[in-house]
Every structure is written in structure tokens, then in C-alpha cells.
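Of the protein chains in this complex, one is absent; all others appear in place.
Going in written order, the chains are labelled A and B, and every chain counts its residues from 1.
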Amino acid sequence: MNELTRMPASEQARLLADREVSARELTAAHLDRIAAVDEQVHAFLHVNERALEVAESIDARRAAGEAVGELAGVPVAIKDVLCTSDMPTTAASRILEGWVPPYDATVVSRLREAGLVPLGKTNMDEFAMGSSTEHSAYGPTRNPWDLERIPGGSGGGSSAAVAAFEAAIALGSDTGGSIRQPAAVTGTVGMKPTYGGVSRYGAIALASSLDQVGPVSRTVLDSAMLHDIIGGHDPRDSTSLTDQWPSFTEAARAGARAEAFKGLRVGVVKQLSGGEGFQAGVTQRFEAALTAMSDAGAEIVEVDAPNFEYAIAAYYLILPAEASSNLAKFDSVRFGLRVTPEGGGTVEDVMSATRAAGFGDEVKRRVILGTYALSAGYYDAYYGSAQKVRTLIQRDFDAAFRQADVLVSPSAPTTAFKLGERVDDPLAMYLNDLTTIPANLAGVPGIALPIGLAPEDGLPVGIQFMAPQRADARLYEVGAALESLLEQAWGHTLISQAPDLSLGEMLAATEGAV
Amino acid sequence: MSESSTADITAEQVAHLAHLARIDLTPEELQRLTGELAQIVHAVEKVTEVATSDIPATSHPVALHNVFRPDVVGATLSTEAALAGAPEHDGSRFKVSAILGEEQ
């Protein structure tokens, strides 16, 4: 494997700035890596044919002495839920197969303006509904740590791409944990910003009041750098915050240097940190991380958030309800698939046949559930009650943040499970997001980063930090602090332990793909 | 919501929901979904335990109001770009099968 692809984006950026490497070389290295391993991993649904061209144009701008962004020339993978005007955007659904949007998502425009090189579109659960990427209409993505296991979901393509060194950084979207849970099971980093911190314009909506776009990477600093590029107010998204955000890059750099844990009150959320469904190795690693923070001067406190117990139930009402409405636009009229029933039919027949053929099982399940939750006579009991639970969860967060500066929990209750293990049991699948969902319901930011391998299976375990709304910078600081603390203790990064998939690379090489 | 409500979910009800959602279901899908829906609804009904009348609903995680746009014309899509992804069109308009209904 080319050493360039193993570097974090911050390192790649330094080499580019110092002209030690060109954007073209760097991009070519990543394309080679994709060619070598993606047949096994299947992180990408589409690879950008023009990536080298874009990279060359960045090199030209740099050569001409133009001022370019800090990450200019660094390749980036883009979750297929984000609209790209030069690449198909399908949300991993059959119903959007081959659709090329006539516009870019705001976050994609910002990547382009900053000179990053879009490498391609990453796989995901169809319309971001799932926790394993098994619900992709185009086949699952595999976990680079163990190809028989899931890479998390819905953003398993982005997490796997980063973990498999196919890209140093990627964009994800997180409605109930779709950035953080994949990060947990692939030993990578992912951040769900404060709701409204990053524009949703051009992100195919799953549940509008929960969705946030965010960065995926192998280091906390890389996520911070990417967040600085994509974040900030967008007048095209009414829910976008007008706040002036501090530099997340600086926050991450400060955290890695300073004694961030001195006097920091770290609140362990009782309801999210153990009990039924939590794997022993996850709990063990989580406790070890708490000890490390405590040793570094943190004050560990237990906080009670009694209403978090209702979070999954509220989530699985709010999400399907909003999704059932958001997905109504896939009707075969203006874009996407059209299936005409045998012998023709009315437009209603065509719409119903198209949606039957174009949507996968999980999408159908949630659309029907959401339709039920909103229908006459049920609204108050279901959707209405779920919105009230949301209020209670916000109140629990408010109370918890009076006792603690950051809250922590494992990022996911278990390590990566085997492909196919839970796909037929929707309720078991829904429990994967137990720890991540409360942050979406309350709009608070959450970051997930690796804290070691579970002894029983040797698979990565992640920790999640949460902060009050708008305190995203605090998460980068604390996250970077823990990352450097652990790496000092281990003497290496966690991701360096990942299998290098070189067998595949060798095979690819003999076939002339490298 | 009483415990009994989950048992109330019938195949007819799911068929009606599927019609509202414009998804044709095969008989097998209908049967499977009826069972799954009952199970899921039973699990999520839990919300009614704590959602008492004195608690206000939250529909946006971050409370904002009066987010407006000035009344100024921006860039439009070309007809070509608009129609590019359409399954069928006549060069300027999107084409759909007969509607056989009424206009709303």
C-alpha cells in the first residue's frame, strides 16, 4: 500500500503545501487503493472519473501561486445521500438508479470551493435507513477489519472507505447515529454536528428534524478540518444556524496539546452505558477510557437521564413519520425509476408499481409505519407523544449538562456484528442506535472515536462524547485529547492495527489494476 | 394507548396504509408487514407512558423562528436540466399516464 494513503488528511495537506507531493499523485494513490480493495470492501457506489482532472487543476492553481484552502488537493469520499452535479446520486436506492442531480449539495459546493478532490460516492443503507449498510440496493459494504462483518450504517460506505485507506476523509450524514455508529465499528472518527451547524441543502432527506451532515475520518483533527469547510450558515436551509463558529481545527490542535482533562467534568450517562445488550468488551474498553481520563485529571460523574429510555421509541415514530412524507417525492414523474404495470394503468397505478419495485423492504416498512403514525386518529398518540418525549429528552440533557461539561457513552453497544445476523429482525437492528439517538432528538453534537479493541473479538470499540448545542468545538478539543492520550499509551494509532487487505491488493496487482 | 391496540392492526389496515403511501404490496409482503408493524407499534407505544398533556411538543431540536428569504429572484433551472432526469417528457413538460381522477 502506498504510504500516502495511510496518512491522515492533515499530513497529506502538509505534503501538498510543501510541494512534496502533487494532488494528482495523491489522488492517483487513492484511486489505486480503491481499485485494489474496493471489490472486497464495496465502499463506493461510484468512483469519480474526473478525479485526476480535478486534482490537476488544483495543482495548476497552486503552481500559479493562487491561495488555496488548507485541504486543497486532498481527496474526499462523499456519501451517496449528498447531491453531486457530476456524479450519480442514488441514496443507494433502486428508485434513483443513475440519477444525476442538476445541482450540488451546499456541503459539496463548499468542498469544491476549498479545492478538495471528490473521489466518488459511498455506499449506505437505502435512504439512510439502517445500521449495517445491508439495506443498500447495490449490495452491502464490508468491514475492513473483518470482511464478514458489517461496517455500521447507514454510512458504512464512508466509514469503510476511511478504515480501508481508500480515502482519508469522507462526508456522512447522521439521523440517529449513521456517522457515529459506523465510526465505532470501523475504528474511525465521526462527528454529528449541532443540528443546524451544517447545511442540509442537497442532502436527500430522511428525517428533516434529525438529519445532520458531518465529517468522517481516521483522526479527530481531520474531522475538525473537514467540519470547518462544510459548516456554517446556509440561507438555503431554514434550519441552518447563523452562529459564527470557532475554528474546530484549532480546537482539535489545542486538545491534542493541552491538558484538556484537568478539571473537566465527564458525565457518564447511566442509561447509555451498560446493561442489557452491551457487549462485555465494549464495557471494558469504555471503563478503561474513563480511567485514562480520570488519571489525566477529569472528574467522572454519573448522570441520570431517565427519559432516554424512551428515545428509541420516540425516534422510531418521528423518523418514519417524517420519512414517509419526505420519500413521497419518489413517484416516477420528475426523476428516477418508472415502472408501468402490465397493460398500462393510471398514474396512480404507475406510482404504486414504481414505489413497490424501487423501494427495498426496510424503506417500505418505515414508510408504512410512518404513514400509520401520522394517520387520522393515531397522530396524537404516536407522533404527538413522540414529540413530547423529545421535550423530555431535551430537559434531561439540560439537567445533565448542569452536572457535566461533556457526556460520554460507548458509541455503540456492540462491536461489528456479522453480515446477515440482524437483517431479518428490525427491532434488534433498531437497538444498534441506542446510544446515539438521544443526541439527534435533542440536536446536540456528538463525536465518536476509537478507544481500543474488544478482547473477545479483536474488533474496534468507540466512545461517544456529547456536548450542549453549539459546543461542537468542545468535542473536538476533548476528542483530540483522549485520542492523543490513548495513542501515547498504546504507542500507535488504533487504525494501524487494521488488516491491510493486501491479499486483495496483490490479486488486483496481478490483474494489472494497480 | 391500551395494550390491545397492537392486536388491532389488520391486513386491511396495512393495505389501506400502503394505498395512502402508494406502494403496491404482494400478498406475502402484506402479511409480513402486518406482523412486523404490530410488533414495532407495540414497542414504540411506550412513548405514551410519559407523554402527558402538560408537556409541550418539540418539533425542532434547535428553536428558531422568523427565518425568511428576501423576495429577490435567483437562478432558475433550464428546462433541459429540469427534464434531464425525467422518465418521460415532451420536450418542455413532464409526461405522466392518464390520471383518471380529479384535480385537487
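Rule of thumb we're sticking to: a residue touches a chain if its C-beta (ideal position, glycine included) is under 8 Å from a C-beta of that chain, and two chains touch if they have at least 3 such contacts.
Note that in this section contacts and distances are computed from a predicted model.
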UniProt protein name of the chain not shown, from "NADH-quinone oxidoreductase subunit D", "Aspartyl/glutamyl-tRNA(Asn/Gln) amidotransferase subunit B", "Phosphoribosylformylglycinamidine synthase subunit PurS" or "Beta sliding clamp": "Aspartyl/glutamyl-tRNA(Asn/Gln) amidotransferase subunit B"
From A:129, A:266 or A:321, residue that would touch the chain that is not displayed: A:321
Candidates A:335, A:401 or A:476 - the one touching the absent chain: A:335
Identified contact with the non-displayed chain, of A:48, A:109 or A:208: A:208
From A:7, A:23, A:36 or A:91, residue that would touch the chain that is not displayed: A:91
Which of A:383, A:397, A:430 or A:465 contacts the chain that the document leaves out: A:383
Touch residues of subunit B, complete complex, unshown partner: 16, 19-20, 22, 59-60, 64-79, 82-83, 90, 92-104
Residue ranges of subunit A at the interface with the undisplayed chain: 82-83, 89, 91, 96, 99, 101-103, 105, 200-205, 207-209, 235-239, 321-322, 324-325, 328-331, 333-335, 347-348, 351, 371, 374-376, 379, 383
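By our rule, only the chains that are shown with their structure count from here on.
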Complex interface listing, subunit A residues touching subunit B: 99-102, 194-196, 209-210, 235, 238-239, 241, 307, 310, 312-314, 316-317, 324, 328, 331-338, 340, 344-353, 355-356, 359, 364-365, 367-369, 371-372, 375, 381-382, 384-392, 394, 426-427, 440-443, 469
Of all residues in subunit B, those that touch subunit A in their complex: 1, 9, 13-14, 17-25, 29, 33, 36-37, 39-41, 43-52, 55-62, 64, 67, 69, 77, 81-82, 84-88, 94, 96-101
